[in-house]
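Certain chains of the assembly are absent from this excerpt, and the rest are unmoved.
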Amino acid sequence: MIKVGVVGGTGYTGVELLRLLAQHPGAVLEVITSRKETGMAVADLFPSLRGRVDIAFTDPDNPALRRCDAVFFATPNGVAMHQAQELVEAGVRVVDLSADFRIRHIPTWERWYGMRHACPALVEEAVYGLPEVHRERIPAARLIANPGCYPTAVQLGFLPLVEKGIVDLDHLIADAKSGVSGAGRKAELHILFSEAADNFQAYGVPGHRHLPEIAQGLNQAARREVGLTFVPHLTPMIRGIHATLYGRLTQDADLQKLFEERYAGEPFVDVLPPGSHPDTRSVRGANHCRIAVHRPQGGDTVVVLSVIDNLVKGAAGQALQNMNLLFGLPEDAGLGHIPVVP
Amino acid sequence: MIKVGVVGGTGYTGVELLRLLAQHPGAVLEVITSRKETGMAVADLFPSLRGRVDIAFTDPDNPALRRCDAVFFATPNGVAMHQAQELVEAGVRVVDLSADFRIRHIPTWERWYGMRHACPALVEEAVYGLPEVHRERIPAARLIANPGCYPTAVQLGFLPLVEKGIVDLDHLIADAKSGVSGAGRKAELHILFSEAADNFQAYGVPGHRHLPEIAQGLNQAARREVGLTFVPHLTPMIRGIHATLYGRLTQDADLQKLFEERYAGEPFVDVLPPGSHPDTRSVRGANHCRIAVHRPQGGDTVVVLSVIDNLVKGAAGQALQNMNLLFGLPEDAGLGHIPVVP
């Protein structure tokens, strides 16, 4: 059994990680830390875990972390970059669910995240944990930068087109809609029920932190710099991301075939039949990304619909997928949850 | 007082029309018809109208309709085209909230709506009731084709750009999100609470009936044929449309100024300050369209955010705005409702 530690498990990615870990056949939660909730039983904070998670939050400096095989950071941005080095050196495999190690270009990271990076060396070494792109490199990694939720949905939807270079790479458009849990478990006014329910709005149009992360991935796939407009929206649902992607075709192609072949054999990417419209609930609670590709009216604009559960494939599920790869387990071990519908 | 009749008032646009009419200072509801609910008191079907609407539904052939000054059709598509002629000839001003008279090109209408048009002559004569474009022609009209909800939000957002011709007119993109009431008050599975709540999905990507209506309006504004990709989405909220519009700038412009000048003096179009993100609740229950214009990262893609209440500016409110214009009342008479927030 893989001995697992979790740093900062009081947010939504944290509790989701605990839900999935508690049902994982090859891992056991040894330690969980939280500065704020030290001493509180996990199941007192999250009654849904009563009878399934028996330990309490401990201090973030808990030396037991170093005795784990794997440690997940489910912390706000700016925490893991201070703690990961020591764990990595102690031989612990680290999966960081925050953004600290996702952006390879340090000045870019520092501009978007508004702080100085504490550990550039590890950024260099970290492997970006999108298995559909970096599967080969993950098993040997000491540190995984687990992708963001929007970047997962958008990249998986764009990759087949961008890798083949068959769309105008200077004018990609990603119109993305996220459930409110994507904003985290923070006491902030704009995500109150009475603010966010029965309401819909865009945010961050001038610039959102996931833009450089998506662009980095697409640049790499295109082997050139792409132009991307990314508009996220807050949607009155708890979980789910729906990315609607637009590109102008520069050459003809059998789009359905292109997508099916790109993701043939992928355990967690499901290309739907032609004419489909995936809904976010079809992945609720599960690690799948479902994708449909359209060419409306036979014109030169391709429309890709890509849905994930932001807390699973967009965070905790993908983290466990990476853990499975790190430790040589079947990639889908403990990730067989069927979406909860309705 | 304008004597008003309503044909088919049992759907959501119908009950919204009744809500607004009952509070209108210059109009009085004389007759309302419904084949299915004949004999039932309106307030029994909609208890929210208890004490405010005292009449009952009558048979659709009620001759009292012909004695009205104005008749609104809040019927499914394909009904008004059979009944409007007789009313118009009797001197009644008709406002059709369905799609029967919106598309000027009959074959196009017939292809998208799947039926033969019963009254092409009136299509020729009808005025498309988007006051921000056709205000001059409305007062003299005998028949108003009240715009669809998506077409209202999308056209108002695109018009300043398209009229000036400063975007690539071959590749306009309208990514629109609608509340579920936009699908009507029909007993259908996909709009059940348990299907549509906590869920999000696109629909009609291969083609939606509002596409030709939007294109017709934009073509006219551009004085050429435009290329438009229109992707509607079903959003887990009751009311509201949020249109996110994308265009590639072909020349430089002060976008904020362009929008402010285009809509200066418009009673129901509110151009927000730079950097704004309008939310749909900011127009809930009100006849306003709020618009923000962005140019992310200073690139060549312009992003317009346009929100309306699909049942007000997108249907019943705009119908009353048209009625006000038809009868020489102040354009905003009875339309001063402040959005209900939260």
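Things to note:
Per-chain residue numbering starts at 1, and chain names A and B are given in the order in which the chains are listed.
The working rule: a residue touches a chain if its C-beta (ideal position, glycine included) is under 8 Å from a C-beta of that chain, and two chains touch if they have at least 3 such contacts.
What you see is a predicted model; the values in this text were computed from it and never measured.
Note on stoichiometry: the full complex in this file contains 4 copies of its one protein sequence, with 2 placed in the shown coordinates.
Please note the rule applied: only the chains that are shown with their structure count from here on.
Chain A and chain B have CA centres that are 39 Å apart. Residue ranges of chain B in contact with chain A, taken from their complex: 171, 173, 175, 177, 179, 194-195, 197-203, 205-207, 227, 229-231, 233, 235-240, 242, 244, 246, 248, 275, 277-281, 284, 292, 294, 296-297, 299-301, 303, 305, 307, 342.
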